[in-house]
Structure formats: structure tokens, C-alpha cells
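Here the complex is missing one protein chain, while the rest keep their positions.
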Amino acid sequence: MQTKVLILAAALTAVFTGCMDNGEPYVPENLNRLTVKAVYPDGVATKGGATVSIVEVSSATSYSIKTKENGTAVTDIPNGIYRINVRDRNDDYVFNSTRDKVLISDEDVSLDMEMMPSKAGAIVIKEIYCGGCSKAPKEGTYQSDKYVILHNNSLDTEYLDGLCMGTLSPYNSTGANPWLQDGKLPDFLPVIQAVLAIPGSGTDFPVKPGEDAIVALCGAIDHTAEYPLSVNLNLPEVFALYDPVLFPNTTYHPAPGSNVLPQRYVEVVIKTGQANAYTLSVNSPTFILFRAPKTVDIKDYVQQSANQPQVPGGSEKVVAIPPDWVVDGVEVFYGGSTGNIKRLPETVDAGAVTLSETFKGRTLMRKADETLSAEQGYEVLQDTNNSTEDFYERETQSLHQ
Amino acid sequence: MGTVYTPFSYNVYQVPAGYVMPENPTVQVDSQTGMVYFQDPEGYYVPSDLKLTDRSFAAARRQENGADIRRYGVELTVDFPEIKPIRTTFRMDAAWNHTQYTSDISSSLYRDGWSHSSLPGRSYEYAAIYKGGTTVYNGRVTDNLDANLTAITHIPRARLVISVRLEAALLRNSRYTSDKAFTIDEAGNKTGGNIYDGNSYTAVYPEAYMDLDGTVHPWTEASAEDPALQRLIIRSGNIYTFAQDGYNPYFCANFSVTKEIGDHVSLSFFANNFTNARPMVTSRATGVSAIFTPNFYYGLRCRLKF
Partner (left out) sequence: MNARHNHFTSRTLLVASLSVVLCAQAAYAQNLWEEGRNIAGTAQGAETGQEADAFIGGKFTSGEFRSPSMGKTVWNAVAQAQAVSAYDDLYLTGNFGFDLAYGTQMMGSMFSDPGFYPVDMLEFTPGNKVKQTYSIGGGLAWKNSSAWTPGITVAFQGINYAKRKDLRHTTYRQDFEITPSVHYKADSFEAGLSAVFGKNSEFITAEQVGQAKAESYMAFLDKGMRYGTMQVWDGSGTHLNEPGVNRFPVKQYTYGAALQASFGGFLYADAEYLRTSGEVGEKGYTWFSFPGQSVSAKLIAAIHGDDMAHLIKAEYQWNAMENHETVTEKVTEGGVTTPRVYGSNLVYRHKDMSAGLSYEGAHENGWNVTGGASLEHARDLGTLMYPFFDDDRSLHLILNAGGGAVLGRFLIRANLTFIQKLGEHSHVVDFADDNLGLTSTPFRLQDWWDREQEAQDATRFVLNAAVRYTFNSGIYIEAACNWIHAFKVVLISGNDRQTTGLKLGYNF
């Protein structure tokens, strides 16, 4: 009798624990093997130790591993759509390789990543302040104070004259990218709304090594007079986007302050957008600096219908800029949302810097290269062609006082 | 509503040369000429310098008739006899209708905000006139077929009336039409294909364009080659504008229950799309999914009879 009770009790326990068992947290059948191989250019020896960062786009789950001696890294990961970046450096170069939207779903994936050496630019983007700030002590938010700082990172004096600037379509990184076809970006950069240029005839606006120039994309006034958390852009070194015919919205484009010289007003090479104020995404813009080769007249180039593709699914026209014209470019992602999609090809920016919050005065800054700065005696900024590495988010605008 | 554009010009002034802006400047505008004056420290007014004269187009709205729309259709209703054992009657109704229109009305369009094709800091210099609207299509043909089946059941012992209605959209077909659009490749070159194939981008030329003097020029083949005018060509945003569009059938059901209380009061509860059916149908032209069933919606109705 007693044994029967025991057997019954044991059987009941087995049934109960069995039906209450949730199983192993992860089973190998539900995982996929990802093999990433860093393929170095000819003449560069394959080596280990390269950092492989794997980010699931929609959940922002991220893994960071290193390659082995043979240049490969192997890991198990769950289903997802990943952005994979491999970066490495040797004594001469910084290498990068990025793949966006790699689908890994119920199959093992092997990737050969072509490591591309980056060329450090002479003029680089030092800071992008696009997120706006609070109107405190008043109610509301403010974004007429957007600016970009350019920096001469080279050993020679550079001239900004004729340097073109623009932001890419789509404005934000968080929506769908209409330019993607079969997951690939087009072979040009779609500059939306307007192509801007620094005025000058060639040698009017020199920047010495380690010096900066500020481009006020909205109002070049002392914004702190009314909004203490903003910045003063009424400075002699500011280039101001002020064109009352093409951008007549005085909330965003008030008449520049007394310290801004009219010859430093940014030129609008072409405007294909219809907004009355220049639009730079408040949370996730791309911003590029470019220069047409000497054989090409940019004013003619932008007018050609063949260089004005239309946004797929939209009616707005953009200007197609060849990627090799680019002097520097930065991709910004929005930290308030997952699902950010890259718009700049890896040759321009292999990564992206994340702006975590808007309207908090936060800004995106390029890191200084302390060693080189000490060697060369002026501020040298890090330029590895990967803004994930090169940039950081700062609590306040660098011009905020 | 149509829009008409009239050229106009306006001056942009700047601070006079050598004028130093005081702390509290006094500025006056001549109400007749629009000239702007600044007060100098001696109290004299100095005229501002003319920076540039921009010429653009002013828009005015006017009422006009839309295109003629031709409609025809057939309706059908069948009442079935009551099925006695379950005290239920069925009714079926169906309707088919066909709609077609083609617009020949001229529409003008000026893109505010565009920059001039050659002069820096000036507005774009042309307004365009398109035949049949400012889109690549100027007509549309649609065919719809709907059918409903209603069942009404009486339960006299419970003084209840229950009705269930099944609504079906059996056919949804539509297509945009144009008598002036042509196919283009991705670079915008005319390719001479059939616009109704639904696999190429399409475009239309303006019928004419107006310059800043108000002169209307007819659009010619030469205009299509002029970079300054090419921006007036309207391109479709996608390749399937003229593809045959339509949706597969979709259904939803409504119900209502009416309870009679005494001789004077009846209380009804109704719920439209009571299963909250949200079937997704896919556009044949675009592949975009849509949900057309009405929103889940319910309520109570009280009827008093005296």
C-alpha cells in the first residue's frame, strides 16, 4: 500500500514538474552561426584582434567580439536583422567595413567583409548641433539655433571658399529609406532640399590648421538673449544661412546679428525643396561636406535634369552627388527609437553617432586625437571614417556659455 | 478650386552703406512706395540700399467646375420567404456601379520656394500650366460590386429580435488614366512604352508655361531639352500609377439584438463589425495593404412608443 502511494506521488510529481517545465532558455536549433571574415586589402597582412560589432536593428541588442588570428570571428546569434561593422587599425591606416540590414533567420550566415582603409580628411565636421534646446525658463522648445562646426584637421591652411554642404534624403533615420533597392543604397548621395555653399572666390576664407569655422544653419543671432540654454551665434567667424527670398521664414532665419558680415552669408546653389526654412532633422540628420572636382561647375551640374532624381514614391527632387566628391559626412541616429537605417555608404561614414534626446541642448562632437594634437601642436580630431568611434554625445552645445 | 498666377516683383532692402545700427533703431516704411528708411543719429531718415529685386508669382484662387463624371450601375434586392421553424427571414441585396471621368481642365502650378535656374538668391522663374490637373493622370475608371445578406430572427417567447448582417465588398477595381502621359526611364528620358504596363515611371509635360512677364509660351519639344524648364515636367513617384488596381473581396458582419420590454419600451444593442474583423487586402497595383472593413463600433438604443 505504502509503495503504491509513493509511486503515485512520484508519478504525480513527475507529471506536475514536467508540465511546469519551461525548458532550456536557449536551444541551439533556434540560434544561427554567424561567421565574419575581415578581408584586408592587398598588401595588408591578415591579422586578428579586429573589433566586430553586431547590432540587431530593431531591438538594439548589440554584441562586440574580436576576430581571431585568421581574421574571422564566429558567434551564435538569434534571428534578426543586423548591422555589422568590423574595424581595425595598423600603423598606417584605419580600416572599416559595414553591412547594414543583414538578415539572419533560421540559417547560418558567413560574411566576407572588405576592410577599407579610410583617408583622413583635411576639413572635417567637428560638431553637429541639430537637437535644439528648451526655452526654459519659458515653456516650449527651440530649434532655430542649429549649427555645424567645421575644423581644419590638416597641416596646411585650407580655404573654405566654394565648399558645398547638404543633408540627405530621407531627413530622418527612423523611417523607411525610399532609396534602398534590394537593400542597397544608390550609387549617389541624394542631397535634399538645397545645396548650400560657402561663398568666396577661392582664397577669401582661409582656415589655419586646428582652427574652426561655424555654419549657422538657421538664425545667426545671439539666441541666449531670449533663451539662456541656447547659444550665441552672433560671432564674426560665423557663416550664416540667410536668404530672405528662398528661406523667408523669419522665425528660423532672422536677420543675422551685427557681428556677422554679409559676405559670410551662405550661398544657396540650388533649392529643390519648397519649405520656407532650411530643414535639418532635429533628431537624426545626415550632413555632408563636398566639393565638385575642378572640371565640374557645380552651378551647372545641379541644374541638369539628369542630376535631379525624384524621391521614389514622392514628388520632391533631390540633387545627386557622387560619393567621391565628399569631403566629410556624418550619419546621426536617433536614440529615442530603434530601427535606425543608414543613409550614408560605408565609404563616407561606416558608422553613426546617436543623439539620445532632442531639445535638451545635446550636441554631437568629434573626439580629439590627444596623441596627434600633442605631436602637432594644434587640435587634431579623430577621423577614422566611422562616426560611432569618432563622435561622442555632449551634454551641452560647445558654444554654450 | 483653381489657381491663377500673376507675376509680381518685390524689393529686398538692406541697411544703407556706412550706416551703423543704433541700440534702438527707428525704421519707417513709406506706405506708397514701400521704401524703407532708417533714422540716423542726427534724426534724419536715410533710405535703405536696394539689395535685389526678386520676381515671382502671386497665387489667386478661383472657383471652377470639376470634370464630368459618368456613373452607371445596377441594384438588386431579393427577399426570401420566412423559414418557419426558426422564424428567420433572409434578405440579399447587391449593387454594381461603374464610374469614369477624364479631366481637360487646365491647372496652373508655381512651386514656391524653388531657386532660380541661374541667378543666386532669386525665386524660380516659371509657372506651368498643365492639362487635366497637376498629376501625371487626368482620369480614373472604377468598378465596385457590393453584396449584403441580412438574417432576422424573431424569438417571440423572449420578445427578442436578432439580426445579423453580412457585408461583402466583392469587387474593387480601379485604374488611373491619362491621354498625355508617357513612360520615362529612371534618368527621366522618354522611352515610348505603354503607360498602362505598370512597370515604368511616367511623366507629363506642361501644356504651356508662363514667364515673369506674364507671357504664356506653349510647351515644345525644345522646352523639354532646356534645363531651366525641365523642372516643370511632372514625374510619377512610382512605376504603377497607371497599373490596374483593385482589391480582393473582404467581409464583415454586424449584429443587433432588440428586446421588447412591456408595450412601450424596446432596447437594442448593436455592434458593427462585431468580430472586429480586420482582413488585410492588398492593392494589385502597389502591393500596399489596406483594411477597409468599418471600425468595430457598438452602442445601445432605447426606443419608447406611446
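A and B label the chains in the order they appear, each numbered from 1.
FYI, contacts are C-beta pairs under 8 Å (C-beta built on N, C-alpha and C of every residue); 3 or more make two chains touch, one makes a residue touch a chain.
No experiment lies behind these values; they were computed from the predicted model shown.
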Absent-chain contact - pick from A:P228, A:P323 or A:G339: A:G339
Chain not shown: contacting residue from B:F90, B:F182, B:F251 or B:F274: B:F274
Contact footprint on subunit A, counting only the chain that is left out: 16, 19-26, 30-31, 58-65, 75-81, 101, 103, 105-106, 132, 139-141, 143, 174-178, 180-181, 282, 311-314, 334, 336-339, 357-359
Subunit B residues touching the omitted chain (full complex): 155, 157-158, 160, 237-240, 257, 259, 267, 269, 271, 274-276, 278, 280, 286-291, 295-296, 298, 300
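What we mean here is this: only the chains that are shown with their structure count from here on.
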Residue numbers on subunit A that touch subunit B, as the complex places them: 194, 243-246, 258, 262, 267-276, 299, 303-306, 308-315, 317
Contact set on subunit B toward subunit A in their complex: 12, 14, 21, 52, 54, 111-115, 117-118, 120-123, 186-188, 227-228, 230-231, 233-235, 237-238
